[in-house]
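Okay, here's the structure, questions in a sec.
A single protein chain has been removed from this complex, and every other one stays in its place.
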Amino acid sequence: MSKAGAIMVLGGGIAGVQTALDLADLGYYVYLVEKKPYIGGVMAQLDKTFPTNDCAI
Amino acid sequence: MAEAARQALEDIGVDPGRMELQWASAAEGPRFVELITKCVDSIKEKGPLGTASNEAGDEIQRRLEAAVKAASASKVRTSFGTLSKKFHKEGDYSPEAIREAISAKVTPAFRKERIAQEIKMLLEKGPMSVTKLAKSVGSKKAEFEKIVAPLIKKGVLKEEKKGLALA
Amino acid sequence: MTQEGYNPRILGFFCHWCCYAAADSAGVSRYQYPPNVRVIRVMCTGRIDVRFILEAFRCGADGVFTGG
Partner (left out) sequence: MVEAGRSPNIEILTSATLKSIKGRAGNFTAEVFQQPRYINEDLCTACGVCTMYCPRPIADVYNERLDITRATHIDFPQAIPTSYYIDPKACLRVNYQTCNLCAQTCTAGAIDFSQKPKNMKLKVGSVILAPGFGRVGHDVLEKFGYGRYQDVVTSYEFERLTCASGPTEGHLVRPSDQATPKKIAFLQCIGSRDVTCGNGYCSSVCCMYAIKEASVAKEHEPDLDISLFFMDVRTQGKGFDAARKRAEEKYGLNVIRARVPKIDQIDSKLALTWTTDDGESHSDLFDMVVLSVGLDAPEDAHAIADIAGIELNSYDFCKTSHGAPLSTTKNGIYVAGAFQGPKDIPESVTQASGVAAIASELLKEGRGSQTITVTYPDEDKALEEEEPRIGVFVCHCGVNIAGVVDVKAVRDYAASLPNVAYYEDTLYSCSQDALKAIAQKVKENRLNRVVIAACSPRTHEPLFQETLRSIGLNPALFEMANIRDQCAWVHAQEPEEATQKSKDLVRMAVAKARLLEPLAQPTVDVTQKALVLGGGAAGMTVALSIADQGFETVLVEKSKVLGGNLRKLTWTVDGQDARKILKDLVRKVEKHPKIDVMLDSELESTSGYVGNFTSTISTGGKTEMVNHGVMVIATGGKEYKPKGYCYGESRQVLTQLELEQRIAKGKSGFKTTKNVVMIQCVGSRGEDMEHCSRLCCSQAVKNALKIKELKPDANIYILYRDMRTYGFSEDLYREARQKGVRFLRYTPDNRPEVVKQARGIKVNVYDRLLGEEISIPANLVVLSTGIAPGENENLSKLLKVPLTQDGFFLEAHAKLRPVEVAVDGVYLCGLAHGPKGLEEAVSQAKAAAAKAAIPLVKGKVAVEPIVSRIDKATCIGCGICASLCPFNAIQMVKEGKRKKAETITASCKGCGICASHCPVLAISMGGFTDEEIFAQIHAFSPDGCGEGSEAEKK
């Protein structure tokens, strides 16, 4: 198997960010590559989220 | 704890209904709002502290101070603690069992200590006659004497012609 | 015997995990309720000592709401 300890995540939306956080906790270095100038993807545009209606940011 | 507090409040002349113990889990936002609104309305019903029907209006402040001291006395707390230990072991937490046990063991000790503390506070302003003292602490003659006797023996109080005074 | 102008002051002891969380979830869904309660957060209802309740009344509370 390989010795690489880094992983690339393509996309900085909620899925990309959550994967990056978990991988960092699991001991890996993460390159989070995002097309836009900010991370958060579409979720960052939302005001509230269902089902609990708490804020999305 | 709630029952002990209710009985303590009753003893010193505060309407026990002013204190509520409610349960609302993290998911029960709406239920919590109902409980709070009902509580605010019921307290509004009772009016400011001391003005409700079963409350001793003017002496409340002094009584409460004496009550806090009484609740900090180790004698009273030991009775409360050992009782909780018993309940924890037996596991019968029915409201009746709790009410009975507290009114049998804890409240008498609390009342005795509260009255003793109140007497000391009243006498700080100078000696007072026994009857006036008994009335203002809300204790009948027999009970009053039983509380005062040990205090005199221990030299905390002394008898004088005008009544009782701090030693 | 309710006086209209009278605004009671109520002290709340809320358990961090249940009642305090219920209050937060009521806030998140914007339920409205009267503003008379001031909250002291405790880790559990078991932490509340009879002395706290008596002291609360001594310090001018018209009511005490302990929430587990």
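First chain written, first letter: the chains are A, B and C, and each begins at residue 1.
In the analysis below, contacts are C-beta pairs under 8 Å (C-beta built on N, C-alpha and C of every residue); 3 or more make two chains touch, one makes a residue touch a chain.
Quantities reported herein were computed from a predicted structural model and do not represent experimental measurements.
**Q** Determine which of the presented chains are touched by the chain that is not presented, and list them.
**A** Hidden chain, whole complex, touched shown chains: A, B, C.
**Q** What does the interface between subunit B and the hidden chain look like in terms of residue numbers?
**A** Residues 1, 25, 27, 33, 65, 68-69, 72, 74, 77-78, 80-82, 84-85, 88-89 of subunit B touch the chain absent from view.
**Q** Given the full complex, what residues of subunit A touch the hidden partner chain?
**A** 1-53, 57
**Q** On subunit C, where is the contact patch with the chain that was removed from view?
**A** 9, 11, 16-17, 20-21, 23-24, 26-28, 30-33, 35, 38-44, 46-49, 51-52, 55-56, 58-61
We take it that only the chains that are shown with their structure count from here on.
**Q** As a quick test, compute the distance in whole Å between the mean CA positions of subunit A and subunit C.
**A** It comes to 39 Å between the two C-alpha centres.
**Q** Please tell me the distance, in whole Å, between the geometric centres of subunit B and subunit C computed from their C-alpha atoms.
**A** Taking the mean C-alpha position of each chain, the two centres sit 21 Å apart.
**Q** Give, as an integer number of Å, the spacing between the C-alpha centres of subunit B and subunit A.
**A** It comes to 57 Å between the two C-alpha centres.
**Q** Mind pulling up the subunit C residues that touch subunit B in the complex?
**A** Listed in rising order, the residues of subunit C that touch subunit B are 1-3, 6, 8, 10, 17-19, 21-23, 25-29, 31-34, 36-37, 45-46, 48-51, 53-55, 57-58, 60-68.
**Q** What does subunit B use to touch subunit C in their complex?
**A** 1-2, 4-5, 8-9, 14, 18-33, 35-37, 39-40, 42-49, 60-61, 64-65, 67-68, 71-72, 80
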